[in-house]
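Missing here: one protein chain of the complex. Every other protein chain is in place.
Moving on, here comes subunit A:
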Amino acid sequence: MTMKNNTVMVGEGVGFERIRRITGYLVGTLDRFNNAKRAEVADRVKHGLSDQMEQL
């Protein structure tokens, strides 16, 4: 907590946690991923759900 212009401020320098599954394990934050895994997470694209019936 810090003071700024007589106002109490919270959270300076606190990042968001981003939980990801990479090899099947979850990891609490991207900071611990090695370089290759970070690159893989950055490259991921989403998979749509629209064409289910065609596939079935």
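The rule is short, and it goes like this: a contact is a pair of C-beta atoms (placed from the backbone, for glycine too) under 8 Å apart; a residue touches a chain by one contact, two chains touch by 3 or more; residues count from 1.
Just so it is clear, contacts and distances are computed from a predicted model.
Per the UniProt record, the chain missing from the shown structure is "Anaerobic ribonucleoside triphosphate reductase", taken from the list "Carbohydrate ABC transporter permease", "Helix-turn-helix transcriptional regulator", "Anaerobic ribonucleoside triphosphate reductase" or "Chemotaxis phosphatase CheX-like domain-containing protein". In the full complex, subunit A touches the omitted chain through residues 1-4, 7-28, 31-40, 43-52, 55-56.
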